[in-house]
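A single protein chain has been omitted from the complex, and every remaining protein chain is retained in its original position.
First chain written, first letter: the chains are A and B, and each begins at residue 1.
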Amino acid sequence: MKLTLFRGEGMLVRVARGLRASPKASIALLVCVVLIAAAILAPLIAPQNPYDLLQIDIFDGKLPPGSASRTGSHYWLGTDTQGRDMYSAMLYGLRTSLSVGVTAGVLALVIGTAMGLSAAYFGGRIETLIMRFVDLMLGFPTILVALMILVVFGQGAWKVILALVFVQWAYFARAVRSAALVEIGKDYVEAARCLGLSSPRILFHHILPNCLPPLIVIGTIQVAHAITAEATLSFLGIGLPITQPSLGLLIANGYQVLLAGLYWMSVYPGLLLLVLVFSINVVGDRLREVLNPRLEL
Amino acid sequence: MTLLEVNGLKTWFQTPWGTIKAVDGVSFTVNKGEILGLVGESGSGKSITGFSILGLLDAPGKVVDGTIRFNGEDLRAASAARLRALRGDRIAMIFQDPMMTLNPVLTIGTQMVETVFAHRKASHAEARAMARDALGRVGIPRPEERLDAYPHEFSGGMRQRVAIAIALLHEPDLIIADEPTTALDVTIQSQILSEVQSLVAEMGMGLIWISHDLGVVAGLANRIAVMYAGRLVEEGPVDPVLDTPRHPYTQGLISSTPIANERGRPLRQIRGTAPPPLDRPQGCPFQPRCDYADAACASELTETVVGARRWRCLHPLGVTA
Partner (left out) sequence: MSDILAAAENVSKKFRQNPDFAERLAIRLGAAPEPPTVHALDGVSLSIARGEVVGLVGESGCGKSTLGRVIGGLMKPTEGRVLHDGKDIALMRGAEARKMRLDTQIIFQDPMSALNPRKRVAQIIGEAPRVHGLVPRAEVAELVQRLLATVGLDPAMAERFSHQFSGGQRQRISIARSLAVNPRFLICDESVAALDVSIQAQVINLFMELRRSFALTLLFISHDLSVVRHISDRVVIMYLGRVVEVSPAGQVFEKPLHPYTAALLEEIPRLDRRGRRFTAIKGEIPSPMNPPPGCHFHPRCPHAFDRCRIERPALVAAGPGQEVACHLNMGKGLAHLPIQQGD
């Protein structure tokens, strides 16, 4: 027998309780928070600004982790070929990776949601048009489409974001449409129509808030996807320009000397990327469990 | 002859917010060839009682106290394997939604033959013949052909008949039916009730008919047991219970039906709502809604037994102390 309990708690309380109940998710969330804070505060906490040529000493190049600099401080994670402190470079790289990933994720969410909601609410030709386009988008391999866009438009942070949004909005559109179709079938939407409320009002005040749970889950996972996709593109040398190095670009740079035994230049940024994406995905999975109404006690 | 004897059954659910006493000390018996109508509103524990007997409770539900004896055998002590062997063979269950028992991707015949094999050694032809007979018994026309149909090819009423036919396959001693006609239209409900009635008369099985509808139970059952908030508040033969209810809740249920009221006048109603499962009052659970309650009702209530009837009330109606 299923036992349904109605407790007076909002979605935030439920999410918080659900995350806390799982030690794995709690740790992952903590890691995410620490990494995000580090990215935001990078200019304050990094020992040097790796892109300020005045702070970099080319003679400190290729130092292994723990080496002392010529000014007396230590390079705990070593330096790269140009003598940049790896720790500082990784903080700045994290900052770039996260901002590109989150911006792309949020934009894709906004566009996808608008498309999905319109498809579900208006139906008919509009729905057919949007959803066939979504099918088409989902049929292409993400990286291939992004590659093509970047080859056409060239490098740059905004171009990478554009490419990522272009390949990701369809996931949101599909999820929102199916969630919205369920909500539209419920009596409260019909009641709202009966009360003479306008379509935008019904869409944004009634249907959208009830579609949020799946959106949050997909949003989280898609941010992780965006970060890996950006890293892949940058690794391949067509993502971000060398002036805005992300974690992917750091890995690529270190990769060239990896076989020479200078492992730290690509292994540490690689580990950081792994930890970041893994934690976001763990949090996302837990959110899926907490917000999925079918799994509720 | 006593077929099923439930004594002091308590089924509780441990939740993070407290213990829900879904069934809290329920006792009743069912004899062979007898129909017991188990009546109650949502949350009264009537369905959980049925699931407890069958050992079909999902966590965190657990039978914490009481005995369940079926043909003299203690079902609480029985192993999971023994319960599985009994279910579908000696005890069968019919649900409100027939799709709980039917698999949408298999033909009716396949499912019925499998049910036969689960409890009997038989040839395929024998099993199919048993299935065909069972379908015929519940009034399904052209049973031989219908064996090859899928559940979605049947209407709601016909699907419920198929579910009943599957329950009848092994001619069980006891059937527990949980609101099996609630989702059906009035005329279809009548057809099914009519089939069930003649089957019980013919095969002499015991039947527990769980329902919220007093009218259905009045027409079908021999005895009525009324549940409220996990307790059995009144039990007895249909006529006396409905004509001279002792418990104010039973009385309230009866007099709030439109038929019992003059047309267009306000219906006599029970005030208030059932207590939330985690916040039930001490003593009689009905006292906050009862017109006769006094301070004594907050104490633990004992059962009064008079002849074939019993009730749990300190101020029974129509009884002068």
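Quick note on the criterion: a residue touches a chain if its C-beta (ideal position, glycine included) is under 8 Å from a C-beta of that chain, and two chains touch if they have at least 3 such contacts.
The model shown is predicted, which means the values in this text are computed figures rather than measured ones.
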- Task: For the chain that's not shown, point to the residue among B:Ile108, B:Val238, B:Ala293 or B:Cys313 touching it.
- Result: B:Val238
- Task: Identify the residue among B:Gln14, B:Thr257 or B:Ser299 that touches the chain left out of the display.
- Result: B:Thr257
- Per the whole complex, from B:Leu54, B:Val113, B:Ile210 or B:Ile270 the residue touching the absent chain is B:Ile270
- Message: I'm checking contacts with the chain that's been left out. Which of A:Tyr188, A:Phe204 or A:Phe278 qualifies?
- Response: A:Tyr188
- Note on the structure: It is residues of chain A that touch the chain not shown, namely 6, 8, 10-11, 124, 128, 186-188, 190-197, 201, 205-206, 209-210
- Note on the structure: Listed in rising order, the chain B residues that touch the chain left out are 41-42, 155-158, 185-191, 193-194, 197, 212-216, 218-220, 222, 238-239, 242, 252-254, 256-261, 263-264, 266-271, 273-274
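Keep this in mind: only the chains that are shown with their structure count from here on.
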- Find the geometric centre of each of chain A and chain B from their Cα atoms only, then give the gap between the two centres in Å, rounded to an integer. 53
